[in-house]
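Shown here: the complex without one of its protein chains, the others still in place.
The letters A and B name the chains in turn, as written, and every chain counts its residues from 1.
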Amino acid sequence: MNPTLVRLASHALLGRRRGLVLLAVPVVLVLLSVMMRLLTSEGVGQEAVLNLGYTLALPLVALLAASAVLGPEVDDGSIVHLLAKPVNRHVVAFSKFVVAWTAALVLGALPLTLCSFVMDASDPEQALAWGVGGAVAATAYTGLFMALAALTRHAVVVGLLVVLLWEGLLGNLFTGVRWVSLGTWGRDVAHALDEALYDPGVGLGYALGAAAVLATGAVWLAGDRLRSFTLRGDE
Amino acid sequence: MSTLVLDGVSRWFGNVVAVNGVSMSIGPGITGLLGPNGAGKTTLIALMSGFLSPSAGTATLDGAPLWRNTDVYRTLGLVPERELGFGYLTGRQLVRASAELHGLADPGAAAERALEVVEMTEPAARRIDTYSKGMRQRVKLASALVHDPAVLLLDEPFNGVDPRQRMHLMDLLRRMGAEGRTVLFSSHILEEVEQVARQIEVVVSGRHAASGDFGQIRRLMTDRPVQYVVVSDADRRLAAALVAEESVVGVALRARGGLDVSVADFGTFAVRLPRLAREHEVRIRELVPTDDSLESVFAYLVGGRP
Partner (left out) sequence: MTASGTPSRGVIHDLGYRPYQGPRLGEGAIARALVVTGLRNAFGLGRSGKSKVLPFVLLAFNLLPAVVVAGILVFVGLEELPIGYARYASTTQVLLGIFVAAQAPVLFSRDLRHGSITLYLARPLRAGTYALARAGSLLLATLVFLLSPVLILYVVALLGELDVVEQTKDAALAVVLALLLALSLTGVAGLIAACSTRRGFAVVGTIAVLLVGNGLVSAVQSVASFEGADGVGEVAGLFTPYSLYRGLLDAWVEGGGVTPPSGVGMEVAYVLVLVGLSAACLAGLVVRYRRVAGR
């Protein structure tokens, strides 16, 4: 990890309007839970809000964060200014990953815990489970989206297709998708911490292993793509 | 002292050949990479800076391959043509970050020194997205100079730079060349290259068309007559004498005095002209080659044989 690159990536993430949207999503989510808790009794609507936060808000935050630290620079070629330096490409990829990952944890996974706790303060265990499950999913999502950003200019759209079509639509139609769906891995971890939560049934070991392998592999792949970064003339 | 070597390098994208069998060696001093738009200059610079793999051949810096070798950037600085992103940083932040990424001992001082060299100290506190094109160009240069590289590659460095800054930049490049650094810059504008570098590499349609001192290149083009203007005190007498010469292929009287002389064999002409003048008692006042400019060299190389 390189502190200079981390600093630059943080600038890229927060120094633009992107940062505002990144903040808006979790803020709205938490506000909604506060409102619901105030207007209804404990635990009402908790599942609906958390499902929304987990299946949509969390991946979107991870997607925005991962593509913000890498996407625009690769897209307009200005990353060449960072790469014309004697810095290991895997260090570049990892430093950027760390920044995006931190954002995904703080703005994607942490709000899940907050929401859960706000809506049902009597069950802190469940709040923790949502947070940890969310953290696992956030790790895998951020890694995947980083690799996509290094691989293709259409990383954002491809990432959305993965989240909305593959995990959302097809995941609901074909149960086999759960083995290769990032969201279910996190859910499995959450279930292991709190029996009351939905059990996708892929097994804790598999879920953790798959998330770790995916994140590591994806960051390595992103670094490898940066090693082969090619400078093209203006089209 | 570092030398960049391309050995039989080709690069193709699908079925488009961008660079075709180029071998060149760029040594210390300043070299101009010259060619019309789309000739493959940017592709060559990408190959030389390790941001493109050759489809065939090798590209090396002091013997070390450039592709996928991050260590070369310790000795190499690159000023790409691409627009500088990072609009959300200030100029100083960017140059300072470059210094840090190079692992310099005192990155702050190095950044200030580089900013000073390109005369960007004053606007360095502003965000890059408020900069003009010329300022961005200079910040890019500062960022590439920050580690005092032995090799500097610049892709169209004078684009968008105002005339005064252009003079300053040219001075800077000349000075770096004179210090024994290997400086290569690309341009499609002849006057720019002519003012900065005698040593040129010419690429046309991805092929290496010529290499060397452009005056020498001009002299090698023997199948095309060299043009001279000769002014004397007796133009018509001299013209008559010149027409009789083997080495001269054409003589024309200029409207305001003097002769346009087309010379096929430059060497013989140089020897014969003083003798002719003495024999015919003509005093020669002026002898000017009219097309020993890069322009004519370039027109010749690009346009093919006349």
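In this section, contacts are C-beta pairs under 8 Å (C-beta built on N, C-alpha and C of every residue); 3 or more make two chains touch, one makes a residue touch a chain.
Note that the structure is a prediction, hence the values are computed from the model and not measured.
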In the full complex, displayed partners of the excluded chain: A
Option touching the unshown chain, where A:Arg18, A:His90 or A:Arg232 are the choices: A:Arg18
Candidate in contact with the missing chain, chosen from A:Leu161, A:Val177 or A:Leu193: A:Leu161
Residue touching the undisplayed chain, where the options are A:Val6, A:Val34 or A:Leu56: A:Leu56
Which of A:Gly15, A:Gly45 or A:Pro86 contacts the chain that the document leaves out: A:Gly45
Where the unshown chain meets chain A, residue by residue: 17-18, 21, 24-25, 28-29, 32, 36, 39-40, 44-45, 48-49, 52, 56-57, 60, 63-64, 67, 71-72, 154-157, 160-161, 164-165, 168-169
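To be clear about the criterion, only the chains that are shown with their structure count from here on.
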Centroid distance [mean C-alpha coordinates] between chain B and chain A, Å: 49
Residue numbers on chain B that touch chain A, as the complex places them: 42-43, 46, 49, 51-53, 68, 70-74, 76-78, 80-86, 88-89, 93-94, 97-98, 100-103, 140, 143-144
Residue ranges of chain A in contact with chain B within the complex: 2-5, 7-8, 11-12, 15-16, 72-73, 76-89, 227-234
